[in-house]
Structures are given as structure tokens and as C-alpha cells.
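Every protein chain but one is kept in place in this view of the complex.
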Amino acid sequence: MVNKEVYRTLGLSDVEYKKIVDILGRDPTPTELAMFSVEWSEHCGYPRSKNLLKLLPKKGKFRTLIGEDAGGIIVDNIAIVFKMESHNHPSQIEPKQGAATGVGGIIRDIFTCGARPIASLNSLRFGSLQGPYNKYLLKGVVDGIQFYGNCIGVPTVGGEIYFDESYSGNCLVNAMSIGIADKDKLARARAKGSGNLIMYGGSSTGRDGIGGCSVLASKEFKHNEEKRPTVQIGDPFTEKCLIEATLEAIATGHIVGIKDMGAAGLTCTTSEMASAGNTGMDIELQKVPRRESDMEPWEIMMSESQERMLLCVRKGKEEVIKKIFKKWDLNIAVIGRVTDDGIVRIKDKGEIVAEIQAHSLTNAPVYDIAYKEPAYLKQINRLSLSKISEPGDCNRVLLQLLSSPNIASKKWVYEQYDHMVQTNTVVLPGSDSAVVRIKGTDKAIAATTDCNSRYCYLNPHRGAQIAVAEAARNLVCSGAEPAAVTDCLNFGNPEKPDRFWQFKNCVEGIVSACKFFKLPVVSGNVSFYNESPKGAIYPTPTIGMVGIIDDTRRICTQYFKEESDIIVLLGRNKEDLGGSEYLKIIHGLVNGDAPRLDLKLEMSVQQAALESIRKGLVNSAHDCSEGGLAVALAECCISGERIIGAEINLNYNFRSDVLLFSESQSRIILSCREESASKIRDIARKHGAPFRIIGRTGGNKLKILSKKITLVDLSLRDMHYKWTDSLQSLIQA
Amino acid sequence: MKFGVVVFPGSNCDQDCFYVVKYVLKQQVRYIWHKDTQLNNYDCIILPGGFSYGDYLRTGAIARFSPVMKPLIDFAHKGKIVIGICNGFQILLEAGLIPGVMLRNNNLHFICKDVYIKTENTDTPFTNLYKHDQILKIPIAHNEGNYYIDNKGFNNLEANGQIVFRYCSIVGDTAGEFNPNGSIQNIAGIVNKSKNVLGMMPHPERSSEKLLGSLDGLNIFSSIVRWIKSH
Partner (left out) sequence: MIEAKICITLKKTVTDPQGITVKHALESLGYKEIEEVRVGKFIELKINTNKRKTARRHLDEMCKKLLANPVIENYGFAIKEVK
């Protein structure tokens, strides 16, 4: 008999417990209770978010693959599979292993589909680097990503890092991975065919992360110490062998289904594979390879030991699969078989310890959650420019912004990642988006992650729309057509109505923007309870986006290439200082509304830029984001291998800070040869995109004038030094 | 002519080397599983980069005992061509085919970036298509590339012309500030005494296609082809 305290500790409500008793027609065994608790947790069953997530669009220009471990699109004969997932709470407790196992988990989701992982990205958020624990977290997370990513030989090609106090006490580690496969050779995550065998491959099972998924992910944690033993350890060497063994096994054609053991390990794989195939499964736990001899059945079912796979193998072909796994020195064992009664039956030494309808495990109850507009919004949306003093020296302000860790070069980080292995990386980290070519074709994949969570804090709906628009803009700047989205939704406690309001509005923002741009959301992940005793994080709906480049000769990067090129601005400069990096860094304010976003204008600017790049007219393209026009221009000058200056002549009646640092959306800076400018003008006119020639490249300074008054006059060397060295100095200070 | 690329558990640049030899160089190439011991059909064997056995214990220390290594050592002693890149270099050191040891980078971090190296000896099977002192842009990607050898060993390397590549600036300055990992005298690549075995930390397979930003590494492979054809 189970008492209240036990199921409540496992995260189940009284109503849910009653429902379980109704489903089973009896009291659950401890193993069954544990299985329900993880399958019905937010991490696996999405009971709180499902109603909103189903609004996300599923169709776009390319055929989509949705519903397996990772989603994707089909381009010609190639399936491009990708997904982003959070590993926030484990990283906050043990940054190196937390981040490492995050990378390992997302990569397993990719090769489980039969796709070879070809690139990783990650979106990281920490509290201010003034705090020693935040610094420890950043170093540990970067160390974990390099430790795991470099060893398995999947290049870490891009991502983003932001710092804000709201993440102090709850950092975010969102890892994204992309893989490719022949479209006819994808694997499914299901068990089918009564009598087929269920095999276990990979590392042995230990007590790692037991209950991690329900306990770690469902409580605001105040006492890290107690939860420490549930952290898992990553073994990238085994995972590298597992990638090769899995892909070899799938290539035999004998694999009916396969799923990686991530959150909730065996519970999740057995029930979800059976449910997806409308079958059942008989499992004998004694056959599971294990590290510790005295494990309880529920411990084996809950273990989150890493680098493990569950395979459904055609009867009679088990020796073929065994041979492949043994070649790679990996454990492989038949642990059960597929049945046709729809029941997941778990035995220990022949004795049944759990017997549950697979569907009842995987169909978690779905809740409508109460929501309420947060009280802080009215207060914080006020912004009166007249109360903000205009800077006397814009040079100093620009240098300060270039040194802000949110804007400064992330070289210290990405140089620790092997971003070139697999010899596909055409655009290295440090430009608007990363580009990897697809060997054997003329095509390439561009990828980026994006979210300005400060905008989402000020205006969740529009902030989320901007995240989508900006990700698309980043891809366009590399010459790619935006194709599909994965999202990683990081929010506070959904049981608090103001937090859930943020979630609801962000999801609706993503839905509306993705529908407008015809971008399907093919995969994703929800991470709730991102809170520390100080409160919730900023709402952070991280957008991972993938775009397609048709011709590898037409790839563009953000930095100026030649002297005497014409500099063009597509889009409009407006007064949008709300939520800007300028207000935060220079005036210490997080106020105002998020920048305005006109989706039609955004589309016209992107189409004009993309067509110009694809016609070979553009030498560089860079989007204006944090820090506004001045920072974007500075980056065009200093972020390339060769640094090139520019002189910009503007003609506006704005205040200097508005003109230089406003974060108006839908702006792209292009550079081109003199003779291409008029062709770009025609293309812009065709799409209805505002076009303006704003200056010329050349020299060893960045000069920005408005109405003939010099606002910025800085040497490239000074800007380059500040931008390149700031992050490292902050970390090492 | 036939190249072989050895695959150890944990190798991760094996497919990159294979690709360059097959599709860029257009030569025959096969993978050699680390348990294979039949090397007679090959003219050149590549030990690729990666993390053989996860770099556990010491880089290259476990791979060095793989079954393929004994015949590989015989292959090298017969004067046939062996090139170890990155982790392959580390394995060659552990196996004693090249003198010296590899320490952790002096900044204690993994480093992945383009570096410049200077070709100091063009009279080898690996560099005969380069000009003396030619500067090459080739990326590095390693945790342990800080090459070390004692004074006597270093003097021998120098006297025998075994130092093939040194880290340098874009214009060829080999001052310490252009040394990315602390290796002794900026050493980036060395050959054995009879010059048929090369170990190098930079990855020439990553700089063999224009699309990837540099063609400077390709001539290492082309030099091998030329040398074998003329011998």
C-alpha cells in the first residue's frame, strides 16, 4: 500500500494517484508508481503545455517529419533531422557533467533516427559574471560541451551566450543537434511485430539520475546538496562508439524501431515504443546489463545512465546486431520481446513487477492551466526618453557596448569547441549563422539559435515573434532560405498564473510568427520550474532554426570584404530603445516595450537580402540586433579575418543614442561593389523593402555622421581589442 | 596507389581523411579496423585524429596496444609511408615511431582555430611539393599538442632535419607569441630519422578544399602521391 507522502514526493497529485488506481483496477506496485510518475511528469508527458503546443504549425515549404525523437524536413532525397533540448537543472548543480550529458542526450535523439549528427549548437544563459558561482557555471558548462562534443566528433558550430541576473541561480543550457540521412533510411521509435526481440545496447545500467527526471525537473530546488547524487556522468567515448554501432545496425535493415534512453530511461523507451507501435512488451530485468548488483526493479526502470539504446529487432536477426555492438565493445542483450496485447509487462526473475497498458502511460492527463497577466508589466513598460540623458560621448558608449559580454566576441568559448571536424563547416562560428555543407551536393545547411529574453520579459508575445524573425534574418544573412524550427521553451513555475501567462503568450507569439513565415516547428522541448529563490528566469523561448542554401558558391558572411564597397541598409531606423542593451548597460534600465515588429516589413527585407545574395551581388550581410546600428556596423568592420573600416553618413532627426543604439527590428546591413548597388535597389523595390545607401567601406576607422555631425569616430584597433578581449578578461578576472 | 585510414574506437577524423584522399586527391583508399593486421596492400597509412579510447589515461596510450600497431610498426620500419595527424601523432609518439612526448596545451584548454605553420624541410615524402619556408594556413584542434623532448633529443631532431613544421605568424615569424600550445621551439610536425613517418598536430585534411577556406594542406597528400610514384 502506497501512502500519500510517497506519491506526492514523486510529483503525483491526489487526483492523479486516484486515476492510476482506476486505470490499474488496483493499487500500483512501487515500480508502476515510479513509471507513472515519470511518464506523467512535464518532462515526458507535457500535461501542462500540450494544449498550447498543439497550436504550433507543422507544415512549411519542405515536407516535414514530426513525432519521432527528433523532427526534421526533407530536402531532395536528404532528411535533415534536428532538435533542441534543455539541460538546465543538472547544469546548475554540476555544470560540466550537466552540459556534457545535455549534449550527449540531444545527439542520441538525432542518431536514433538513423541520421548522422553533423553539427551542434548551444544556447547558454547565466547570471552576471560578477558573481563567482556564475563564472564557475560558465566555465564548467563550456568545459562540459567541449569535453563531450569534441570527443564524439560532432562540430559545435554556433549558438549564443547571454548574461542576465534573472539566470543567477538557474542557468540555461539548451543544446541543439542536426543530423542528415537518406530519406528512405530513417529509423522509427516504435516496437512492432509480435515476437520480435527487444534488445538493449550501450552502457550498463547504474543508479545514475534515478528520479532525476521527475524530481529534478519538477521542484524549485533550494537544497542542491541533497539532490547531488542524481547527476549523471557522460562518456563521450562510448557515445561515439554507440553512434557508429547504431548507424551500422540501422543500415542492416533488421531494426524495426529504436529509441534512446534519455529521461526516465527504460520506462520511457519501453512504454513509448510500445505505444507508438500499438503493441505490448515483455521485459525481464535480470537480462539488463548493470553496473551494480543489488538494484531494485524500480531503480532499473528509472535509471538515467547515459549512452544506452533500446532496439526492436526482427526475430532471428539478433546475432547480426549483437556482432555489430560487440565489434564496438558495447553491451548488447536481448531483454524481452514484442507482444500484441498492448501491455508493458516488466518482470524481475520471472515475477511481474509492473503490468500497465502502454497507452495509459503515454497519454498523460492534460490540464488547462490558470494564467494571469503579471503585475510587473504595467510598471516596467513605461519608458520616458526625456528622463534619460543623451550621452555626451558616443565613442565611449559604443566601446562599452562592444565590451558587454552579451555583445563581445565569444571567441574564448568557441575556440574550445572543435567546430571543424567532419570538414563541412563553411562558415565558422562568429557570423550571423553557421553553415555546414552537405557532402556530395551543392547544398548547405545554415543554422542558428536565437532569443532575446529581455524582449520576452517586456512583451512575451512580441518577444517570441522577434526570436523567430531574428533567427530567420540570421539565416538569410548567410544566404539561406529559412526552412524549419525547433524550440526550447524555458519558463518558471507553470503553477503560478503569471508565469503561465508568459508561457502562453510566448507560444502564441511563436505560432503567429511561424505561420506568417510558413515555418513548421518540427521538434522541441519544454522546461518549466526555472526558478531560484530569487524568482523566475526571464521567459526564454529559444528558437533553433535551420535554413537551406542551394548553391555553396553563394554563401555570405557578416564582415566587410573589400575596401570602397558600398554599404546599404535594408529596413528602417526607428525609435526602439525599449529593452535595449544600451539602456541596460549605460543606464542600468530594463524598461519600455520590446521593439516593434512589422512581420510584412520583416519579410520584405529578408526576401530582398536573400535574392541579392543568391544573385551574387552581396559581399557581406549582417543583421542589426543587440546594440543597434552602431554595434552592427562595428561588427561588420572587426569580426572578419581582415579588419576594414567604414564611413557612414546618415540624415536623421533622432537623438544620437536613438539613432546609434535603438534595436529596431527588420534591418540588414549589406556591402557590395559599386556596380551592384543599383541592382540591389531594384530587388529591394520589387519586394517593398526600404533601401538606403549609408556609406562606404575603407580606412582604419569607423566613422558615423548624422547631418554632417560626427557621432562616432573610433579606430578599428580600439574597437577590435575591446570586442575580442572583454569576455576572456571578465572570466579570468 | 592505395591509402589506408586506421579506425580506432574513438577516431573521429577518419572519415575526413578518407574523403580527401578519395574525392579530392582521387586516390584509392580503405578503412583499416584497428584489429586488422594485414597491411601489405597499402602504400601509405594514415593514423587520423580523434579521441581513440576517449583519450583516457593518456592520449594514444591505449590505442598504441591495438592489434594493428605491431604490423604498422613493421610497415614503417620497411620504409613505407605513415602519417599521424593530431591523435595519430600522439599514437606514433606512444608507439615510439617518433621521439618525444605530448603534454597538455599550456593554456590548459582545447584549442580549435586556424594557425600558420612554416615548412622547414621540403626534402621529405610529405613536403616535396612545398617551397622552403612556405607558410601554410592549417587548423589545429587539440587538448594535448604541447610537444616536448629533452635537449639532447631536440638537438638530434635539428641536426637530422627532422623538424618539418613550426608554428609561426602569417608572415613566418616563429616567435613564442605565435606558438598556440607551448610546444618546444614551436614544433608543429616532425618526421622520424629516415623521414618516412610524419607526425603533425595541424589537420591538413581540413584545409584541402577551397570551400573550407584553405587549400594549403592538400599538398601534404599530393606530395605523398608524388613521392610514392617516383620511388
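In this document, chain identifiers A and B correspond to the written order of the chains, with residue numbering beginning at 1 in each.
Convention: a residue touches a chain if its C-beta (ideal position, glycine included) is under 8 Å from a C-beta of that chain, and two chains touch if they have at least 3 such contacts.
None of the values given here were measured: they were computed from a predicted structure.
Enquirer: Of A:235, A:348 or A:450, which residue touches the hidden chain?
Expert: A:235
Enquirer: For the chain left off this view, which of A:97, A:403 or A:416 is in contact with it?
Expert: Looking across A:97, A:403 or A:416, the contact with the absent chain belongs to A:97.
Enquirer: Which of these, A:292, A:641 or A:674, touches the one chain of the complex that we don't see?
Expert: A:292
Enquirer: Looking at the full complex, which residue from A:41, A:174 or A:203 touches the chain that isn't shown here?
Expert: A:203
Enquirer: Which residue among B:19, B:53 or B:167 touches the omitted chain?
Expert: Only one listed residue reaches the unshown chain, and that is B:53.
Enquirer: Touching the missing chain, which residues of chain A?
Expert: 93-94, 97, 203, 206-208, 228-229, 231, 233, 235, 237-238, 291-292, 305-306, 329
Enquirer: Counting contacts across the full complex, list the positions on chain B that touch the omitted chain.
Expert: Touching the missing chain: residues 53-54, 56-57, 62, 65.
We adopt the following convention: only the chains that are shown with their structure count from here on.
Enquirer: So the centre of each chain is just the mean of its C-alpha atoms; given that, what is the distance between chain A and chain B in Å?
Expert: 36
Enquirer: Where on chain B does chain A make contact in their complex?
Expert: Residue positions touching the partner: 9-10, 12-13, 15-16, 19-20, 49-51, 53-56, 109-113, 139, 141, 143, 203, 205-206, 209, 211-213.
Enquirer: Quick check on the complex: what are the chain A residues that touch chain B?
Expert: Within the complex, chain A touches chain B at residues 146, 150-153, 235-238, 240-241, 328-329, 414-423, 425-426, 428, 437, 439, 552.
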